[in-house]
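The complex appears here minus one protein chain, its other protein chains still in place.
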Amino acid sequence: MSFISNMPKDREMMLKKIGVSSVDELFKDVPADKRFPRVDMPKPLSEPEILLELSKLSAKNASAECYDWFLGAGVYNHFVPSVVGALITRGEFLTAYTPYQPEVSQGTLEAIFEYQTMISELTGMDVVNASHYDGATALAEAAIMSVRSTRKRHKVVLAQGLHPEYRDIIETYFQGLDMELSDGDLDDQTAGYIVQNPTWTGEILDVKAEAAKAHDAGAMLIVHTDPISLGVLEAPGACGADIVTAEGQSLGVGMNWGGPMLGIFATTQKNIRKMPGRIIGETIDERGNRGCVLTFAAREQHIRREKATSNICSNQGLAALSAAIYLAALGKSGFKKVAELSWHKAHYAAAEIARIDGFSLKTKGHFFKEFLVETPVPAEDIFAKLKEKFILPGLPLSRLGGGDKELLVCVTEVNSKEQIDRLVAALKEVK
Amino acid sequence: MSFISNMPKDREMMLKKIGVSSVDELFKDVPADKRFPRVDMPKPLSEPEILLELSKLSAKNASAECYDWFLGAGVYNHFVPSVVGALITRGEFLTAYTPYQPEVSQGTLEAIFEYQTMISELTGMDVVNASHYDGATALAEAAIMSVRSTRKRHKVVLAQGLHPEYRDIIETYFQGLDMELSDGDLDDQTAGYIVQNPTWTGEILDVKAEAAKAHDAGAMLIVHTDPISLGVLEAPGACGADIVTAEGQSLGVGMNWGGPMLGIFATTQKNIRKMPGRIIGETIDERGNRGCVLTFAAREQHIRREKATSNICSNQGLAALSAAIYLAALGKSGFKKVAELSWHKAHYAAAEIARIDGFSLKTKGHFFKEFLVETPVPAEDIFAKLKEKFILPGLPLSRLGGGDKELLVCVTEVNSKEQIDRLVAALKEVK
Amino acid sequence: MSNLWKISGEGRSAVYLPGLDVPETPIPSELRRQEEPNLPEVAEMDLVRHYTNLSRRNFSIDTHFYPLGSCTMKYNPKVNEVTAALPGFRNAHPYQGDDLSQGAIELLYRMQEQLTAISGFEATSLQPAAGAQGELTGILMIRKYHEERGELEVRRKILVPDSAHGTNPATATMAGFQSKEIPSDKKGNIDLEALRAECDETLAGIMITNPNTLGLFEENIVEVIDAVHKAGGMVYGDGANFNAVMGIVKPGELGFDVMHYNVHKTFTGPHGGGGPGAGPVSAGAALKDYLPGPIAYKKGDGYELKQPPKTIGRMKLFYGNFGILVRGFTYISMLGAAGLREVTENAVLNANYLKALVADNFPAAYDRNCMHEFVCRGDIAPGIHTLDVAKRLIDYGFHPPTIYFPLIVPEAMMIEPTETESRETIEAFADALNKIADEAVNAPELLHNAPASTSVKRLDEAGAVKKPVLRY
Partner (left out) sequence: MSNLWKISGEGRSAVYLPGLDVPETPIPSELRRQEEPNLPEVAEMDLVRHYTNLSRRNFSIDTHFYPLGSCTMKYNPKVNEVTAALPGFRNAHPYQGDDLSQGAIELLYRMQEQLTAISGFEATSLQPAAGAQGELTGILMIRKYHEERGELEVRRKILVPDSAHGTNPATATMAGFQSKEIPSDKKGNIDLEALRAECDETLAGIMITNPNTLGLFEENIVEVIDAVHKAGGMVYGDGANFNAVMGIVKPGELGFDVMHYNVHKTFTGPHGGGGPGAGPVSAGAALKDYLPGPIAYKKGDGYELKQPPKTIGRMKLFYGNFGILVRGFTYISMLGAAGLREVTENAVLNANYLKALVADNFPAAYDRNCMHEFVCRGDIAPGIHTLDVAKRLIDYGFHPPTIYFPLIVPEAMMIEPTETESRETIEAFADALNKIADEAVNAPELLHNAPASTSVKRLDEAGAVKKPVLRY
């Protein structure tokens, strides 16, 4: 069985109508010597068997609900309300595709139109696409767009504090392009200036100052941000950003061992035609009724071919829907509360940890929900000890090229005081 | 918050329209000295908190997927295909109620009509209601119906082999009624004769002979059966049953620590008006289009009041829907295969266990998927030892009033040979 | 409409099962069924498409306002479905033993405590499967109480006000009592004179729905209970309308002896197209030992299941509709005492607001503040019946209210908006009703021909009985 309806009798009838005597005959265009090869794969499993098998594999992974969880670094353990799962699994959302036929796709189209609206509100930007694979590919496409928008410039400058894996991905995307990634100063060759705020180790930057710096050099300011932080922090749009990207995983998508995630991309009205990705617009039908459609398709690969703004086609539609439902579920007050709870709990945790003999805070200035701690012993050792107590204390920065004695701690609204106190108590014992 | 939309501002507007100055005023009919009492309850939990709390409670229970599972005795670990859960959680099914308004309830009505059809096919009976709380209450109502149908008789006779908890429930239901439950012979006072097949300890009876016995005495034959067994065993309708009841939990409902379950009830055409519970019928609308409606409502409590066939109102609608989806998912061949796999695996297990020194088979004659084993040491001791190895070997019959050295073993299509062999190996070690 | 059998093809199936991995044991031919059951044969996709499209032909809370009076069609939180699906609840077995069921028993224990606290009784059994079974439980408890006191022979009468729930008389019958109807007075209360006349030595008890099916709180509740108690009768409370009094008054303190709850109404178990529900029962000092069980008790650091000392026995298998109880426990635990009172306040406020908004065209049958619902009439113009108004509401995108019940109001419409509906939704519904009142006069054919917007029109219900077609 292969989820197929047709039985041998059906197939016989069909072959007769087609006018061939066997299914094999339909493959006569395939080189005979290569046709019907032997394929070695494990024997098929029935539904109860695969469920058991995968339950076992799942059980071999750490799972957030079994730990006091302080690991973030780009993927966050924010709460996903039950409504999100209940709604995105509706077959009409889950098993539709790109809304090419708007009359029978208003569900997807309106939901994404709402997503665009809400992300526009969060970021303070005019235009939002829907969507990119993750924050890093969104950022890479933003970098490319900045170069393409400012004709004669070819350089993109990175401010300090960008997540190292993001940098890797921009480098991959830049490989074939006549574009340069630089850690140096801004100059008259600089098309885009990338600032992550808060930085990947937690520090909150002065984005307005960064914007001035970019604009003084004639470059676009690209801000990559944590969308949850926008519950309390100033919107990048209000600070002068030209492009905003973000990782939307925190917005109801879940951790998923790092995928699917959600690449958020927003820019100003004047950049619409340079923007990659899908956009939904509102219009009217023959009777004057309001409806939504895919729009500005002339930018896209299937129309503009080699001159397209990007080759992106399938995106993270269902994750964007999750984010829309998440934001609408929390609403104005709830979303702010998530950000505030994360702030207060993180600051409580930071203060308590800083008080432990041998530990100190390395993040300079303000932070939001994540902060870097200097540890008295290698952070990997701490991780190894605490995981036995079902505490994941954060990211040993050495895993991503940082120092041995650096631990990146993340605290969100799901961490109770009790959990934080357990973490602190456990850290006290590690020396 | 209490899942309420209206905010204080809304409430003010509403009170004004009503013409009262406060919500409290709306309760002035409540005796003043008893009004607004103090209520002591634990402090409310947020959504993430209740999820964590209940995950912890859930983790304190044994759960079938973590064990080699041979425990049955009326609640069975048959496989529930993933489609069942995916479909019954659709809001339109889950959050509708009794289909009083057929024009906007055709989904529920047609699905239950299909349920009636499929159960009619399984049992070989003409008419099926939808539904009872569980197999035992269905059987109790069948017993009552037999007495009410045969005017001057007041006795219901139980054959040997009825599940002891079922007997308890019939006794509870008979408490207030002028009806007698008897273990004696059938006589001219006997209205109904109850036969469980297979018996609760697994034995397959000669239902045709039992039917002859009942009918010779002028009594109705009531057969309570395991619906899965009807994948291979003769339908009770074909054996002469007048009423068939069954526990439908095996049909995609899941174990649920014993509830919800599904009471199946079927009878012959001539008994329709005596039958308790809801019935769906097909009819046509003004344009001649086919549609379904609740029918024969004149039997029911809300119309017939104290003369109703039963007081049943809410039933197990969603469980009946699960059963319909389950049966349709397996289909003719799949349903038969579940029954056959259960048969073959149970017989393999029985043969292997009987071969162990000190163990022997106590079920006489044929059995289907469940059989009674005589154990060399108390069955409770075996249970206690094997559970440490994550094997639940069956029901120690002493838990329901049976002998100390009796173990009721159940094997279904989900038990692999490997699991059975592990059970056998573990049993070998208990002595 | 698709029909599963019409889209069936021989040999198709939607489920992959494991292969046979043990030796075959032949099934004796004398046991084999002669004719195979004619089940549908479809692949998974056709199955899913069939049921998905079927579901789309339902109105439901998740899609429409559904003010079905007396059914408390409030919103069912999605978190309930997540908790009820936890593996230790969904895949646990009732006979796995107390030691392997500590989480489940603890949940029962805590929910018993919650219900006991909010109702003011002394003990609670979660076993009954639905409201009607909860009623039967209560009356059987009263029965056994009289029996043990040697008075059952004479106490044969259960009083049922004419404003009580429809199940009550049938329940009294199932418990072997004669039910006797008590009329309502002109304010919609129990007629005290009529009641007192029945309070004699043959009285076993009374079944009181409070607020009653008119949506009115019994103003003389203390007097009623007192009269029954003085005659030696017991007072049963039909708690189907408990959504109207949580945190406002404790029935146990009013003098009720026993009461059931509808978890699928008050405590957001989903209605499931007809169930499953759950109908726990609480009792005061006189009756608590008769509760059906098993009931959860504390035992050392853990919990155990036991029968109360004088129990009437088991009402159903095992420990109630546990999956529904998990949902109810989730909800109650999230709300707490203050949240439950907020529920009631808003349920009552919504009902009174709606009543006020439609008062010109659909005046309530009794001119008092209502509780969580109110009753009015649908015969608002010549030739127009309640059925017409109900069907016309469908065209406006609303599920009709309960109609032709309670029986004491002719052409009744019983409207229960519940607390989870927003002010805006209540207003939209009121607008629709008021427009229909206008149509009833100016365009009555719109009502007579309603619903116009559904896949089937009004169905021939008489025909369904005359020529029964009860399966494909």
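To keep things simple, chains are lettered A, B and C as they appear, and every chain counts its residues starting from 1.
Assume a residue touches a chain if its C-beta (ideal position, glycine included) is under 8 Å from a C-beta of that chain, and two chains touch if they have at least 3 such contacts.
Just so it is clear, the structure is predicted and the values come from calculations on it, not from any experiment.
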The one of B:4, B:73 or B:223 in touch with the missing chain is B:4
Hidden partner chain, residues of chain C it touches: 7, 9, 12, 16, 43-46, 48-49, 52-53, 56, 61-64, 75, 77-78, 334, 420-425
Residues from chain B at the interface with the omitted partner, ascending: 1, 3-7, 9-10, 44, 46-49, 81-83, 85-86, 91-92
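Note that in this section only the chains that are shown with their structure count from here on.
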Cα centroid separation between chain A and chain C, in whole Å? 45
Just curious, how far off is chain C from chain B if you go by their C-alpha centres, in Å? 19
Quick check on chain B: which residues sit in contact with 2+ other chains? 47, 51, 55, 65, 79, 81, 86, 89-91, 413-414
Can you list the residues of chain C that touch 2 or more other chains? 11-13, 15, 17-18, 42, 44, 48, 52, 77, 79, 81-82
